[in-house]
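With one protein chain withheld, the remaining protein chains of the complex are depicted in position.
Showing chain A:
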Amino acid sequence: MSAEEERFKLVVVGGGGVGKSALTIQFIQSYFVSDYDPTIEDSYTKICTVDGKETRLDILDTAGQEEFGAMREQYMRSGEGFLLVFALNDRGSYHEVQKFHTQVLRVKDRDDFPIVLVGNKADLEQQRVISREDAQAFASDNGIHYMESSAKNRYNVDESFLELVKIIRRFQEMESTPPAAHHTGKQKSGGCPCVLL
């Protein structure tokens, strides 16, 4: 593996049965899993090209069930970007995802972090209980991106993951810019991202 390779750890979180695995498998293997087998913790790897640059994604599909909550802290610590998934037809899952949001920021000890809020099951429009406006308002208040998706119809699936990759890149670029460099303005980081001390 070359040292140049870009590699990100993405974590898919959210309540039970909102479609985390369906989204992940649709993204990785391009098909919709209809079986309802609760995940404990699965991980995937995929190489994709975002904005012309190749990236290896390690994607962690997590348990929605509360029983496995003990594992949360650990994956939250290692994750570099999070997909917070709820189901548009499930109010409980929407509240839960807000708790996940708080927890990520607490574990990371930051005010903001690369996160995309995903309202899944957009195909079940008749059963929708969370309006786009409400979700969008929550996202905007917290400075995160919001998307609606359907794992079943493969709608906004790749887009959600790729959007997260772009956000992580921007975030990490900001991070690698040394605070001391403030007075020289934003560095055009075309060269080496290393910080020479």
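The criterion applied here is as follows: contacts are C-beta pairs under 8 Å (C-beta built on N, C-alpha and C of every residue); 3 or more make two chains touch, one makes a residue touch a chain; residues count from 1.
Please note the rule applied: contacts and distances are computed from a predicted model.
Chemist: Out of "Ubiquitin-like domain-containing protein", "Small ribosomal subunit protein mS35", "Tetratricopeptide repeat protein 29" or "Putative rho GTPase-activating protein 18", flag the one the UniProt entry gives for the chain missing from this complex.
Modeler: The chain we cannot see is, by its UniProt record, "Putative rho GTPase-activating protein 18".
Chemist: Quick one: which of A:Lys9, A:Lys46, A:His145 or A:Lys166 touches the chain that's been left out?
Modeler: Touches the omitted chain: A:Lys46.
Chemist: Which listed residue, A:Val11, A:Ile25, A:Val50 or A:Met76, touches the chain dropped from view?
Modeler: Here the residue in touch with the unshown chain is A:Ile25.
Chemist: In the complete assembly, which of A:Phe68, A:Phe138, A:Tyr155 or A:Phe171 touches the absent chain?
Modeler: A:Phe68
Chemist: Going by the touch rule given at the top, which residues of chain A touch the chain that is not shown?
Modeler: 25, 28-29, 33, 39-46, 58, 67-68, 70-71, 74
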